[in-house]
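In this view, the complex is presented without one of its protein chains, the others remaining in place.
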Amino acid sequence: MSIKVTKLNHIYDKGMPTEQAALTDVSFEINDGELVGIIGHTGSGKSTLLQHLNGLLKATSGSIEVGGVEITRPGVSMVEIRKRVGLVFQYPEYQLFEVNVAKDVAYGPRNLGLSEEEIDQRVREAIALVGLDYETVKDRSPFELSGGQKRAVAIAGVIAMRPEVLILDEPTAGLDPKAHKDILNMITEVHRRTGNIIILVSHNMGDIAEIADKVIVIDSGKVVTVGSPLEVFSQGELLKSVGLDLPPITEFCNALGIKDTVLDMEDAVGKIVDLIKE
Amino acid sequence: MIRDITLGQYYASDSLIHRLDPRVKIIATLLFIIELFIVDNFIGFAICAAVLAIVIAVSKVPLSFIMRGLKPVLFILFFTFALNIFMVKGEVLWSWKFLHITREGIQIAVFMAIRLVLLIIGSSMLTLATKPLSLTDGIERLLSPLAKFKFPSHEIAMMMTIALRFIPTLLEETDKIMKAQQARGADFESGGLLKRAKALIPVLVPLFVSAFRIAQDLAMAMEARCYRGGENRTRMHEMKLRKRDFIAFILMAAFLAIIIIEARMF
Partner (left out) sequence: MEKIITIENLTFEYTRVEDGAAIRALDNVNLEIDKGSFTAIIGKNGSGKSTLAKNLNGLLIPTSGTVFVDGYDTADDDSIWEIRQRAGMVFQNPDNQLVSSIVEDDVAFGPENLGIEPEEIRRRVDKALEEVNMGQYKQKAPHLLSGGQKQRIAIAGVVAMRPEIIIFDEPTAMLDPKGRKEIMKIIRELHEEGITVILITHFMEEVIEADRVIIMHEGKVLLDGTPYEVFSQADVIKKANLELPIMVELGQRLREKGINVPEGIIKEEEMVKALCQLKSQN
C-alpha cells in the first residue's frame, strides 16, 4: 500500500471573479507504512489537500493513487475511498452525537454496511486501540467524558472503519499537556500495531520531529520540500521563509552553534556534552 | 463558499440613501407599503414606480443586484396572478370549461402583480441600503417608547444583533460537521425523504451541542463585559437626525399626499 499524488490542482470558484488556486501541481509519494507529517501555516492549503485524499473535495486536475487505485478517476465510489482512507478532522469531538460511546464508534462501520458481529468486533478493537477500556466506556455518554477521552473516542470512530490510510488533522490542538502526550502516544501505538500509513498535520514541530518518518512542507498550495525530519529541519531558513518554526530544541542547538541538526532532547544532551568537553 | 452568504443582502456603497438615518428608512419603507395598498389605478402605480426608480438611482445599487432578489418569489408572483385572473367574477371575456377570464380579473391580477413587485423591490431597498446592524439599532430606537409598557425592545434588538453575528459561525460549523460525518461514511444525498431526514441526525445533534456551547460561552463573556440589559446603556453611534433626514421626511409627506389625492381623483 502506497500513496502517489501527481500534479494535483484545485481551484476554488473556477471561472468566477473570486477564483483562487488552493493547490498548484502538488506531487509527492508516501511509501507503505510511513508516518508522514504535513506542515504549513494556517491557510497554506493543508486542509484542502487532506480533503482531496479522502474524496471530500474533487481535484480540478491531477491524480491521487491509493494502493494502486486511482481515487480521482470518475466512477470510483465514495464508500470505496472511505474504506481506504480515514480522515479525522480538527476538534473531532464536535462530531460526536450518539447516546453512548459504543454506538458512536459504530456509526462509521455501520455506514459501510457491515454485519452486526463485524461492527461489534471493530468497535471493541478500535476503542482498545485508542487506549480506552471498552467495558468502562461503552455505555457512557460521549458528552460526559474528559476532553482527551472525547477526542480518543472520535478518533476510534474513524479507526473502526479500518482505513488503510489514517489522516489526522491537528489531533492534539487545544489539549492540556497530559492529554496531548496521550494522544501522541496513541498515534504511534496505532501506527506500530497496524503498520498502516498515518498522515499527521500539526503545528507542533517538536511532535513532527519526534514521530514522523517523512515531512512534507506546504506553502501557498505548493509543496515546498519533502524529506526526512532531519533533512527538512536542517533547512531553517527555508522554513522561516514560509512562516514555520524549527522544533524548539533544534532552534536552541543552532543558537549554541552546534553544526548538526538536533531533533530531540537525548541527542541535544549528547551534543552539548561533546561541545563542552571538546 | 458558505461563508460568502450575507444576510439581508446589504450592498455596500456611500450613497445619500445609505447615509440616511435607519429610522427614516424604516418609516419610509412602511409608508411605501401602505401607499401601495392605497393606490388602485395605473397612474398611481406609475408614480410609485417612478419614486422607487429615483430612490434606486440615488442609492447606486445596480439593478441586476435588485432583480436577483425577485427570482425566489417569481413562483408566488405567478401563482397569485393565476389565482386572481381565474377567480375574480365579473364581465366574462374568455372561458373554457370551468375556467373564466373576466375583465375585472385581469385588472386585479395585473394590479396585484405590480403591487407585489414594487413591494418586494421597495422593502429589499431597505436592507440593501442599510447595514444590518444599523437596522437593528433603528428598530430598537423606534420601538423604545414601547419600553414603558414593558415591551422588550432592547432585548429584541440584542437578539437580532447576536443572530447576525452567529449565523455565519453556525453555517461554518454545519459545513465542518457535515464533512466530518461524510468522512465517517454519512450519505446526505441519496435515498427517500425519510432516509435523508434520518441521515441529518448526526449533523443536527452536534450542531445543537455547538449552539448551546456558544450560547453558554457568549453569555459568560457578555456578563464579564458588564452587560446588564438595556438600562443605563449608552451607544457609541448616536442617532441624530440631520438636515437630509428632515428633507427626506418632507418628501415622504409630499409623496403620501400625492398618492391620497390621486386615489380620490380617479
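Labels A and B are assigned to the chains in the order they are written; within every chain, residues are numbered from 1.
The rule is short, and it goes like this: contacts are C-beta pairs under 8 Å (C-beta built on N, C-alpha and C of every residue); 3 or more make two chains touch, one makes a residue touch a chain.
What you are looking at is a predicted structure, and each value in this text was computed from that prediction instead of being measured.
Enquirer: If I consider the whole complex, including the chain that's not displayed, which of B:89, B:225, B:243 or B:264 touches that chain?
Expert: B:225
Enquirer: From the list B:44, B:105 or B:132, pick the residue that touches the absent chain.
Expert: From the options B:44, B:105 or B:132, the contact with the absent chain belongs to B:132.
Enquirer: In terms of residues, what is the contact footprint of the unshown chain on chain B?
Expert: 3, 131-133, 161-162, 164-165, 168-169, 172, 213-214, 217-218, 220-228, 232-238
Enquirer: For chain A, which positions touch the chain that isn't shown here?
Expert: Residues 41-43, 144, 146-148, 173-174, 176-179, 203, 243, 245, 248-249, 251-252, 255-256, 265, 268-269, 272-273, 275-277 of chain A touch the chain absent from view.
Here is the rule we go by: only the chains that are shown with their structure count from here on.
Enquirer: Suppose each chain is reduced to the average of its Cα coordinates; what separation in Å results between chain A and chain B?
Expert: Going by mean C-alpha positions, chain A sits 45 Å from chain B.
Enquirer: Which positions of chain A touch chain B when the two form their complex?
Expert: Interface residues on the chain A side: 12-13, 18, 51, 54, 56, 78-79, 82, 86-89, 92, 94-97, 107-108, 110-112, 143, 157-158, 161.
Enquirer: Which part of chain B faces chain A closely enough to touch in the complex?
Expert: Against chain A, chain B makes touches at 1, 4, 173, 176-177, 179-187, 201-202, 205-206, 209-210.
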